[in-house]
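Heads up, the thing below is written out as structure tokens.
With one protein chain held back, the other chains of the complex are shown just where they sit.
As written, the chains take the letters A and B, and residue 1 is the first residue of each chain.
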Amino acid sequence: MSSIKDFTDRLDKLDFRNMYEGDFFLTWEKTDDELSAVFTVADALRYLRENNISVRIFDSGLGVSLFRDNSTRTRFSFASACNLLGLEVQDLDEGKSQIAHGETVRETANMISFMADVIGIRDDMYIGKGNRYMHDVVDAVTEGYKEGVLKQKPTLVNLQCDIDHPTQCMADMLHIIHHFGGVDKLRGKKIAMTWAYSPSYGKPLSVPQGVIGLMTRFGMDVTLAHPDGYDVMKDVEEVARKNAAASGGSFARTSSMEEAFRDADIVYPKSWAPYAAMERRTELYSAGDEAGIRALEKELLAQNAYHKDWCCTEELMKTTAKGSALYLHCLPADINGVSCVDGEVEASVFDRYRTLLYRQAGFKPYIIAAMIFLAKVREPQAVLRALSEAGAPRHIFE
Amino acid sequence: MSSIKDFTDRLDKLDFRNMYEGDFFLTWEKTDDELSAVFTVADALRYLRENNISVRIFDSGLGVSLFRDNSTRTRFSFASACNLLGLEVQDLDEGKSQIAHGETVRETANMISFMADVIGIRDDMYIGKGNRYMHDVVDAVTEGYKEGVLKQKPTLVNLQCDIDHPTQCMADMLHIIHHFGGVDKLRGKKIAMTWAYSPSYGKPLSVPQGVIGLMTRFGMDVTLAHPDGYDVMKDVEEVARKNAAASGGSFARTSSMEEAFRDADIVYPKSWAPYAAMERRTELYSAGDEAGIRALEKELLAQNAYHKDWCCTEELMKTTAKGSALYLHCLPADINGVSCVDGEVEASVFDRYRTLLYRQAGFKPYIIAAMIFLAKVREPQAVLRALSEAGAPRHIFE
Partner (left out) sequence: MSSIKDFTDRLDKLDFRNMYEGDFFLTWEKTDDELSAVFTVADALRYLRENNISVRIFDSGLGVSLFRDNSTRTRFSFASACNLLGLEVQDLDEGKSQIAHGETVRETANMISFMADVIGIRDDMYIGKGNRYMHDVVDAVTEGYKEGVLKQKPTLVNLQCDIDHPTQCMADMLHIIHHFGGVDKLRGKKIAMTWAYSPSYGKPLSVPQGVIGLMTRFGMDVTLAHPDGYDVMKDVEEVARKNAAASGGSFARTSSMEEAFRDADIVYPKSWAPYAAMERRTELYSAGDEAGIRALEKELLAQNAYHKDWCCTEELMKTTAKGSALYLHCLPADINGVSCVDGEVEASVFDRYRTLLYRQAGFKPYIIAAMIFLAKVREPQAVLRALSEAGAPRHIFE
């Protein structure tokens, strides 16, 4: 890219007017043009920052983060995105055990939002609740905005819910687009989203669900592979099927990792918990049944242990297209002999892709910033041009 | 308001020169002009922000927050105010159990203040200690400033102490002023600050005390109502009596909620703990007497339970002026059938006032920002004009 015009020209061809003053819950609630707009703005913001041009569109304002689970990389991605645009992050961490309901959500959401432009939420622990909670928050601040309580409606960024992990999967996708040299190069490429063994328990389903819900939209052949019993949400599989049909790609399921890897151009081997188990877990947490939670954990670990052969080995990698599929992971991975005895991937495979994996992760702050930008800025092209022309330095080093 | 001149004209008529380089402990330590200046600057800052004009008066600097009790809304109000003016919030949370004394306060206060412009403290748990602690901090940084250790004296904002809750009560008051169309419309209005039943224990007295200490200054008829044994600090009642006499209003006490509500224009039903109990609690905490604390808690809850009839019901609301008094609460309220079985207010009453309650809360960030502004800015009118003329955007959206 040689100038900001390349990005604004691309935006000129897209219809994303509905993103203005909107929120970002699930990728499949967005049109293809809207997703393209996010990718394009993410690239434009990166282009400007890397050319030492400030993209601060906020002189003041808060970016509220609410994490119901520990997080380092998503927390830092959100903080980076907010800071890049000029917002100060303020954490509202309620802890895992407190699940706020109805009245409390409505009130708290308004109380923290008097000067908040963005709310980022990670709530992936409870099936049927995380996404619901985000909607409750958005409903509350939308009502507050309409009634004049809030002078701006904070935009919601879903930083991972029980259904989707849009900032992760959009970052993954932008990585793929850059790696293969453009979205038009992806048609007919095979991507294997496969389960992999992990000695840990209860990993969320949002990544595999997010991947099949998003990557079926670009004409790729998407294969979901997992052992029997490790199903993801039926609704999301249905989304994937429809997407594939519409995009001219395909969506297939298999219970063979080998089959998924065969001739794949991209592989994404990653552990997750069975959907049914996550539902039981949600009930146990709601009931405060500690003994039940421990029993379920034991049961799940035992179930996992039957599938230690689901590992991304050198041998398997050889069966991929030209023996060199692009290996993806949302990190941190369970690496054999490094972070565990048996895990999701052999150390030599992981090592070979480390730099690429870190680059993959590096797209996330820009994806988040782009989601905020498109929800807040009424005229994105004009503002990108103005920022570029103003050329205020991101840093003064000389 | 059509221009910043309306605000600066109002300020021109007020004498608030002593606020410069001062602190904000208790409303009754401030003159009427000084309180008017806070209201006016709060409105001016809101006017500018809502017209997308930056009010950053700090390019860098820290706003230190110190909360000895959990807090969400006050924490966010303080963070919003600091951020609005350009300060970055840095938390210094010492936990509930650590009560710093003498040497430690002096040293810590200076150590955190090398680049601090503001210190906001919430310390309401211990009778006779919270306000004292704030003074210790101010004494320490004042000494540090005089001796050249600090190049600026951070201003203290009392975010709730054992005596007063000035940012809350000033926000409540500004809400009332706007609701009734001006401070001159308040003369002769009746406001009922009444105790209400709550199933929780040990709520601070700073709100009822702050309300009677402040609202008696505007010519209103202020009635304080509570069951026998739920007295507030005698000193603050004395303040209220003197204020009422000086302002041409009145201050009355009753042990009947019905009497307080009758013909009231404004009602503020809210639970608090008996002053005497809070004193005992302070001693028990000082002695580290966990068993004693639990016993006291049990006793207080039992005592509360005798007064479940102290609830803001629809029936009671009907007895207020025109059956439609303005209902106030500092939030969160204990709502019957919502947050508890029996509480401070019936759900239908609360629902009807929800939007107004949220608006009431929305004044707090601006009140805090105004307190900071008046303590820091030598020439407030000139700076407000300069900010308005510069017209630097709060955000660039188009």
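In this text, contacts are C-beta pairs under 8 Å (C-beta built on N, C-alpha and C of every residue); 3 or more make two chains touch, one makes a residue touch a chain.
Fair warning: this is a prediction, and the values are worked out from it, not measured in the lab.
S.K.: Kindly state which of the options A:G202, A:G292 or A:G362 is in contact with the chain not pictured.
M.R.: A:G362
S.K.: Identify the residue among B:D12, B:D59 or B:E389 that touches the chain left out of the display.
M.R.: B:D59
S.K.: Which residue numbers on chain B touch the omitted chain?
M.R.: Its contact residues with the unshown chain are 57-62, 64, 88, 90, 92, 102-104, 107-108, 110-112, 114-117, 144, 147-151, 376-379, 382-383, 386-387.
S.K.: Could you please point out the chain A residues that touch the chain left off the display?
M.R.: Spelled out for chain A, the touching residues are 49-50, 54-56, 72-73, 76-77, 79-80, 83-86, 88-89, 331-332, 335, 338-339, 355, 358-359, 361-362, 364-365, 392-398.
Keep in mind that, in the parts below, only the chains that are shown with their structure count from here on.
S.K.: Counting only Cα atoms for the centres, state how far chain A is from chain B in Å.
M.R.: 41
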